[in-house]
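Could you have a look at this structure, given as structure tokens, before my questions?
Missing here: one protein chain of the complex. Every other protein chain is in place.
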Amino acid sequence: MSLDKEKIKHVAKLARISVDEAKVDSLTKDLNSIFKFIEQLNELNTDKVKPLTSILNQSLRSRKDEISDGKIREKILKNSPKKNEEFFVVPKVVE
Amino acid sequence: MSNITNQSLSKILESIKSKKISSLELTQAYIKNIENAKKLNAFVTTTFDQALENAKKFDNKPNNEQLLSGVPLAVKDLFCTENIKTTAGSNILNNFVPSYESTVTKNLWNNGAFLLGKLNCDEFAMGSSNETSFFGNVINPIGDHLVPGGSSGGSSSALAADLTPATIGTDTGGSIRQPASFTGTVGLKPTYGLCSRWGIVAFASSLDQAGPMTKTVNDCSIMLEAMSGFDEKDSTSINKKKETYSKNLKDNIKGLKIGIPKEYRVDNMPKEIDELWEKGKKILKDLGAQLIDISLPHTKYALPTYYIVAPAEASSNLARYDGVRYGYRSQKGKDLIEMYENTRSEGFGDEVKRRILIGTYVLSSGYYDAYYLKAQKVRQLIKKDFDDSFTKVDAILTPSTPSSAFKIGEKTNDPVSMYLNDIFTVPVNLAGLPALSLPAGSDKKGYPLGLQLIGKALDEQKILNIGYAFEKNCGYKNEVKKWWS
Partner (left out) sequence: MSKEKFDYFINGEKGKYEVVIGLEVHAQVLSNSKLFSGSSTKFGADPNKQVSLIDSAFPGMLPVINEECVKQAVRTGLGLNAKINNYSVFDRKNYFYADLPQGYQISQYKNPIVGEGKVLLDMPYGSKEIGIERLHLEQDAGKSIHDMDPSSTYVDLNRSGIALMEIVSKPDLRSPDEVNAYIKKLRSIMRYLGTCDGNMQEGSLRADVNVSVRRAGDKKFGTRCEIKNVNSIKFMQMAIEYEANRQVELLEEGKQIDQETRLFDTKKNETRSMRSKEDAHDYRYFPDPDLLPLKLEQKLIEDLKKSLPELPDNKKERFIQEYGLNSYEANVLVSEKEISDYYEEVAKLSDKKLAATWMMGELFAMLNNKGLNISNSPISAKNFAELVQSIKSGEISGRIAKEVFEIMVESGDNPKKIIESKGMKQQSDPKELEKIINEILLKNKDKVDQYKAGKEKLFGFFVGQVMKLSGGKANPQLTNEILKKLLKG
């Protein structure tokens, strides 16, 4: 299959990356060559193969239900590009 | 002691223990080397003051019982370091200062080492040449026009140029072994789950694994011992007893069965690689190992599988870089969505964006089965290939890379040819196995070449032993001329 510009723009929207109009052509070319390479997999019949969900053959380990974290607001907010004393601050969201 | 820095880590440790050199002298020697090697662009951040402080502290009260007593180490800038800027080679983390220390680096410091600086790498470890870093490309000490490999290119370059006695990298598809091969150094990708991923900037969670990069196999075993271990903060960490790799290092490999997979002889592979492989086989055979022809029939599909799985995971792992809680935020855009789009567009480089788009696409509605699910199935087949082979052999010998170090800029316009560089390393990540890249010779241009030993899961000791025996009998010594200073 081939990826057209519209599809790429849609995917970029999903990924929240704005795409420079001037770069769309070269991006389209690159992605199509990568997908052509990827699609070698279609040579293989995998109808009866179980997908691999985890490379480790063990069950999920769990932890005890104890409060052992939090109360570090300063550390949490320290790196934020925009914040006040209590909150992260972002441009207005319209629902 | 002017040439202490070109010694192996184990020699340096001996010198420290026997007080032939102080930690401070050692640290000063490395700082001098680093300052003279700015051209290589191996460092993103240096922490000299802190390192000198730590060296003095060690000298005042030396504790020689530790694995890495009094040794300064530079690490890949993908490991979060407490109160030290951590960038992952990206503009989007350009100003990020973690309040926490990754488990792996903490393990190193708990073993007596201290931080010398943070090493350049491909942006979010996505690259095979260290050319995708926001902080500029790194130069291979082997030649001023050569890439050091990637993504741990700052690590391989710094190690080969004697800017750190040993280092650590991360390996998602070959990011430790390929740069090790390109710089004539030793690199190990451990079994998935042996080293904690906690505090390492994630690229592809099911593939990422931290590992040592060193000058010798013994150094490699010391570093692995220091950095590995169970971590309850990582749900994919393997809970097992800690091993003493360096103490158990043996060079007797008589009777071991070494698999030679026929699928690793690819089209257009330089004759030198083939000859190197033959040389490797002969060395092991002469040491009493038994060579066995094996087949890993799905090898050819590993790279296409990898280029679905890794970008898919990355597209999700990198969603957190949105300019809200840390890192870069674009000032452009009238609402939240535009802020996201501009932040991520300006904050990420082209290769990272390309992979996020690939990953988003292969997971998106209508394409999941054709790409992601398909890749998970092929990954199962690749794992099974190895499982089947390891019923017959103890380890597998292959070339590390299909070529020696290439020129800067040579492959930047052709992503697929860049990706093909990882053709021999990627299957190992998909199967979660350990693999060691060893310097084994050079091509006719004199550039180093490596061979790869692949082991069963958690069989690090065995491939280190084979590597140790190989190293003693290989007769190859990588000579780096210090053209930059």
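Per-chain residue numbering starts at 1, and chain names A and B are given in the order in which the chains are listed.
Following the convention adopted for this analysis, a contact is a pair of C-beta atoms (placed from the backbone, for glycine too) under 8 Å apart; a residue touches a chain by one contact, two chains touch by 3 or more.
This one's a predicted model, so the numbers in the text were calculated from it and none came from an experiment.
Engineer: Specify the residue from the set B:Lys85, B:Lys257, B:Lys300 or B:Arg325 that touches the hidden chain.
Structural biologist: From the options B:Lys85, B:Lys257, B:Lys300 or B:Arg325, the contact with the absent chain belongs to B:Arg325.
Engineer: Which listed residue (B:Thr45, B:Gln66, B:Asn94 or B:Ser316) would be found touching the missing chain in the intact complex?
Structural biologist: B:Ser316
Engineer: Can you work out which residue in B:Ser15, B:Thr236 or B:Ser437 touches the chain that's missing from view?
Structural biologist: B:Thr236
Engineer: For chain B, which positions touch the chain that isn't shown here?
Structural biologist: Considering the whole complex, chain B reaches the absent chain at 80, 86, 88, 93, 96, 98-100, 102, 197-202, 204-206, 232-236, 312-313, 315-316, 318-320, 322, 324-326, 336-337, 340, 360, 363-365, 368, 372.
Engineer: Name every residue on chain A in touch with the hidden partner chain.
Structural biologist: On the side of chain A, residues 13-14, 16, 53-54, 56, 58-73, 75-77, 82, 84, 86-95 touch the unshown chain.
Definition applied: only the chains that are shown with their structure count from here on.
Engineer: What does chain A use to touch chain B in their complex?
Structural biologist: Spelled out, the residues of chain A in touch with chain B are 3, 7-8, 11-12, 14-20, 27, 30-31, 33-35, 37-42, 44, 46, 49-56, 58, 60-61, 63, 72, 75-76, 78-82, 88, 90-94.
Engineer: Once bound in the complex, which stretches of chain B touch chain A?
Structural biologist: Touching chain A: residues 95-97, 99, 192-193, 206, 232, 235-236, 238-239, 298, 300-301, 303-305, 307-308, 315, 319, 322-329, 333-342, 344-345, 348, 353-354, 356-358, 360-361, 364, 371, 373-381, 383, 414-416, 419, 430-432 of chain B.
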